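Dropping the structure in here first, questions after.
For this depiction, one protein chain was excluded, whereas all remaining protein chains were kept in their positions.
The block that comes next holds subunit A.
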Amino acid sequence: MSLYFILLFCLHYAPFTLSNFLSVKDQMYTDIIASNPCFLRLNGTNQFGCTSSRFGNVGTLHLIANLTDLDWLINKGMANPYIVALTPKMFNNKVLQLIEENFNKVNGIMLLMNGTNQEVINNDNLLKNGFSPEDTCPNRYSGISSCPSEPWNPYGTDILLKSWSFPIFVVYNQNAIKEIIDCFKKHNLPLNNQNDHSLCALELKSHMYAAVDSKTCIRRTILSYQNIRPIKFCDVLGDKNVYWSLKEFQPNTTNHSIAVVAARLDATSMFQDLAPGALSTATSIVTLMATANLISEMLPYDYAKNYSKNIMFILFNGEAYNYIGSSRVAYDMYMQNFPNDKIKLQQNHIGLFVELSQIHYEKEVVFHRLIKYNVSENVENFMNIFNKSLTKDEFNIYESKSLSVPPASLHSFLKKDPHFPGVLLTGFNNKFKNEFYHSILDDASNIKYDVISQTIASISTSLSYSLYTFITNNPYQGSKEVNTSYVTKLLDCYVKSINCDLFKSLTSPLLLPDHPPNYYISIDLITNTLTSLSRLLFASFGKKITEVQNEENCIDYETKPGFLSVWLNGNYNACYLTTSNFTDAVSPAFIIPDYDLSSPEYSTWTESVWHEVQIRMFLRQSFRLQIIIFILGVAIFLFSFIITRKMYAQSGIYFNNQEADSVTSC
């Protein structure tokens, strides 16, 4: 009994506790939270982006904040290979090229975003230097006009369009950045004699399956279908275009009777899941949506159906990748298959094509068009009316004198017909005002959030008035205007977070992710959330079907031709009749049988498949200690071998009782 008590006492007061026991692996490695690698994309002739080796790239950590650090690394660094952590200032083409040339020294790159985006921009003076990984002339080879001598995107560094032989990650998590910097300071400084002690090292793993080009990787994928377990190497980039028209389309549309208002629905960046595209994309979408909403109020269906003309609002997807969406629409029109094989809209049915691109917070609107061929009366009229209604608001409106057209979906239609009556409505003249075009910094802080809603509201109002005139041939006499607060609501959705009031009012109780929208088009098997939500938003401009009370009946509801019924959740909670719908935004290159993927005519972009993305931080054993341990091990083995052998061979000398009696007992 007393023994029991002693035991109990010991159990409760003994100092050894399990709480501070970590497994060996956990003591060695820290996982760095960073799920945004640079990944691999391919087109018909090349590969772009980054990949790690199959089991990850390992290297000694080195922080690089200026060129001196880089110089030291390349000329004096002894603990090869290195993984370098760059500040955004150093993340430019020159530094990356230098690193690429020293590929045996550097094994990977991390971009540390130390602080909020605004802090990063201020600290590294990025407003002056720019931070755009895109080409200086985006979509250089799929436009109708060549790149002007003063390129559109002067801040472009071209990083996005190169193939790097090492992995690149961006780290946003502030704790992770602190851990990385602390580890470097604690273990890797001072820099001399780095090989004498354990060094802080990193392993970057982001192995991409695809290689070479789209043609090769699609062929490999098809070949692997014969295997028991087929492997996919790459996926075609694609999504859906979203459109909405004022009234339904009918077969046998007359020529030049349709006005199209277009914007693009995608942006891109170098890193997975981070394509905020605020100024690159979102402002134009918001302008388009606000215009569509106002038009639907100015010209209600019952009123609009008296006119023969129609307006179509369309959001093209995948435009960052050689105009996937618009080239598909142009191709479908040419094949008499747009939006379906009954209506057969064609390019010459379009009387006015207005594209919104990079609408800026500054009160400046610039028209771009292919001056050489464009003599359309509709375009002239539109520009005049738009001018008139907007100059009241102290806007500076003029037409660009450039002979080429900036990167825009318009190119896809101009390629089929150079006389196409299209005009591009932008916030910049001969170069982008956006310093962060297609970069991870192009977020809410890049658009002067409180200023821009007023600008957008004015532009949308004038745009609506001009379109009203196109339909009715009369100027608008009413007093309806785009409400600034509605624009702010739209901006909340398209710039700040998908989980915004407007989208929630369409979808609740469905939960929406609470993060800024990702404008990357992604693979064609998945329809992006933003695409579906934009379609629902269009649907809410339609008419309520009062006799249908629940979702099932709504799906089965027989609509007039040209209409669809959509059930809206949330505040609406009703069945809506809408002209909005999706069309495929997959490049014609993957539709046309036996299309030569190396031809530049259509977009041939694919995205590599990858499996695992991981960053681990750990200490790398110093080479000296490794050698010592190895020699010790070998010495112990040899020594013990010699001793045992000698003793066993001469056991007669060492052991005196050699009698062969019982096995176990004496």
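Rule of thumb we're sticking to: contacts are C-beta pairs under 8 Å (C-beta built on N, C-alpha and C of every residue); 3 or more make two chains touch, one makes a residue touch a chain; residues count from 1.
Just so we're on the same page, contacts and distances are computed from a predicted model.
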Absent chain [UniProt protein name; select from "Trafficking protein particle complex subunit", "Gamma-secretase subunit Aph-1", "Eukaryotic translation initiation factor 3 subunit K" or "Geranylgeranyl transferase type-2 subunit alpha"]: "Gamma-secretase subunit Aph-1"
Hidden-chain contact residue, picked from the options A:Met90, A:Cys137 or A:Ala201: A:Ala201
Residue among A:Val24, A:Leu511 or A:Leu525 that touches the chain left out of view: A:Val24
Missing-partner contacts on subunit A, residue numbers: 10-11, 14, 16-30, 58, 183, 197-198, 200-201, 203, 616-623, 625-634, 636-637, 640-641, 643-645, 648, 651, 653-666
